[in-house]
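Every protein chain but one is kept in place in this view of the complex.
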Amino acid sequence: MSQTLTMRTPGPGQGGSEKRERVGRRSPLRRFLARPEVGSLIGAVVVFAVFFAVAEPFRQAASFSTVLYASSTIGIMAVAVALLMIGGEFDLSAGVAVVTSALATAMFSYQFSLNIWAGAALALALALGIGFLNGWILVRTNLPSFLVTLSTFLMLQGLNIAVTKLVTGSVSTDNVSDMDGFASARAVFASSIPVGGVDVRITVLWWLLFAALATWVLMRTRVGNWIYAVGGNAESARAVGVPVKRVKIGLFMTVGFFAWFSGMHLLTAANGVQQSGEGVGNELLYIMAAVVGGCLLTGGYGTVVGAVIGAFIYGMTRQGIVYAGWDNNWIMFFVGAMLLLAVVINMWVRNQTSKR
Amino acid sequence: MNRNRRLPVLLAGAAGLVLAASACSSSGGRQEETATGADTPELTIAMITHEAPGDTFWDLVRAGAEDAAAKSGVTLEYFSDPEAARQATLIQAAVDKGVDGIAITLAKPDALQGAIDNAAAAGIPVVGFNAGIDHWQDAGLIEYFGTDETLAGEAFGERLDEVGAEKALCVIQEQGHVALETRCDSLGEAFEGESETLYVDGANMPEVRSGITAKLQEDADVDYVVTLGAPFAMTALDAVDDAGSDASVATFDTNADLVGAIEDGLVEWAVDQQPYLQGYLAVDGLWLYGTNGNVSGGGSEPVLTGPNFIDQDNIDSVAAYAENGTR
């Protein structure tokens, strides 16, 4: 006891006389390895090497552009889903919400004879509204997001088909490709840009732009700090004055925005006709991309860059099997195997580097 | 500690093995095919459908395509995705690979147009089959093999009139599928009795069964249950039993089980669009185009593979082939 009492004497700022508490310093290499996306980066290199070796068409620039395109269609949503997951929530309705947005744009434009952009604005309001509803129900009821968004997922799935059939009399929307604004919408959402002699789909550029933007928000803004905090420990975040509910609702609305964006791509890429029964199952691919990229399912940990790599792994696997000429029926098996592998590697890397 | 370190390595190794194994088997098959092939330049043909994995119908399509490929020394690559945007990406991938021909189902033509245009730009011939009879010419395909769903539906409706049916229940196993809707709609138009549409979830057989049962219990006037796929006809038989109804079952499309059921007199008839023929003709059409410049149907008319009625009268001739998995 007397020993402990001696500690009273040295005051703050004059601690030279005592041993200071230290945590072990980590080398730059270890710090790099501790980054959440490292596991997925290793995985991406392996998958790339495998297909580069076995599939001759995979080596061509044009094929690589297709791989990037396939990655971007999942990757754009994966950016938002990763943000949401870091914030501690899921959105199972994300897959069908994309189709809802595309259907809404087409139907608003056609039924009210609006410019496509006006229809798109209404659809954006709807998509944000769905996101808000998801978030609002979540914070009001404190139910797990799995249940809340499972409900909205099923409801949207039904609404997509039922409302489309009710409005258009068919299971797909009326063609809006000859309406005002479609050409410019197509240029924004579904055109190709020649880059070094290869046509690159514009979604690839949007994908990278959104990823960069989301990374900046996450790492360099107050909101980003709050997203990590809300996902890591919502109670603590609330105690220090983080508006937890607003952050969560905002994240669901971000998913809504990206769903709208992806929906606009779907609609313009499909020449202005949207099928109502699609999108089911994609929500799991978005989640898969985020998890492969190192996001923790429990929240508070992960990066958008990781989700980008996760989507890229998915795109490479999916298209690589086609380029290699392997049996189509195996695609989902390989995607699943990649997921398992990535998750195990992530866990292993995390365990190794967090050892002090 | 050690175990921990080994686990991912093991998993990686296992995944690598599986990757390697599947690569081998596919190239093995290809070698066999070449060996039996005709003495013509080897073509690579990609077949890309909107199949949702696990429907027997597509086994017949593939069987036809593979037989045609083997006979002509064609390397066939088969891919499918029910999601239109992903089917388009699969087509794009085939274009990137520089295959010699592409056979596609045109279930959702608008979404595929971009990829089809890219194929045309790359000088790759594209043929359509199974779905898209109204769109294949506009889409720029060189030929089309399949049935007219409207014709098939009408023929079905007329047959119902012939047998004196009064109320038909048309069971759609996938909500939002244009071709299926067309079948039920045109059936309803041609049929003089009453017809009603019932939606069920085709991916969930117990639900199909209970859905039909409930409907039959609720509405005793139904005397014909019409299904739009062979597996659903078999389930409908069970549902009719469950409901204690005396309704008959007739269907679109066939498979081996269904052929047996027609033989036994359980299912009245099937309107067959001959999926084996569709797959076979699509590959053969591309081969003929590639080696001899032939265009089936002259590029302006579809080549019809149905509707072809299978019932007690002609079942014996079909049954033998069904055992081979080609009808």
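For this structure, a couple of remarks:
First chain written, first letter: the chains are A and B, and each begins at residue 1.
Note that in this section a contact is a pair of C-beta atoms (placed from the backbone, for glycine too) under 8 Å apart; a residue touches a chain by one contact, two chains touch by 3 or more.
We take it that contacts and distances are computed from a predicted model.
Of the names listed as "Glycosyltransferase family 4 protein", "histidine kinase", "Carbon-monoxide dehydrogenase (Acceptor)" or "Simple sugar transport system ATP-binding protein", the one that matches the UniProt record for the absent chain is "Simple sugar transport system ATP-binding protein". Contacts of the undrawn chain with the visible chains, over the full complex, involve A.
Within the whole complex, the absent chain has one touching residue among A:Ser113, A:Thr141, A:Ser184 or A:Ser236, and that is A:Ser236.
Annotation for chain A: contacts to the undisplayed chain at residues 1-2, 4-13, 15, 18, 20-26, 31, 216, 220-222, 224-226, 228-229, 232-233, 235-237, 239-242, 296, 300-301, 354, 356.
Here is the rule we use: only the chains that are shown with their structure count from here on.
Within the complex, the chain B residues that touch chain A are 4-5, 7-8, 11-12, 15-16, 18-19, 22-23, 25-26, 30, 53, 75, 77-80, 83-86, 88-90, 92-94, 96-98, 108, 110-111, 113-114, 174-178, 181.
Taken in their complex, chain A has these residues touching chain B: 46, 50, 54, 57, 60, 62-63, 66, 69-70, 73, 161, 164, 170-172, 175, 177, 190, 266, 269-273, 275-279, 282, 319, 322-330, 333-334, 337-338, 340-341, 344-345, 348, 351.
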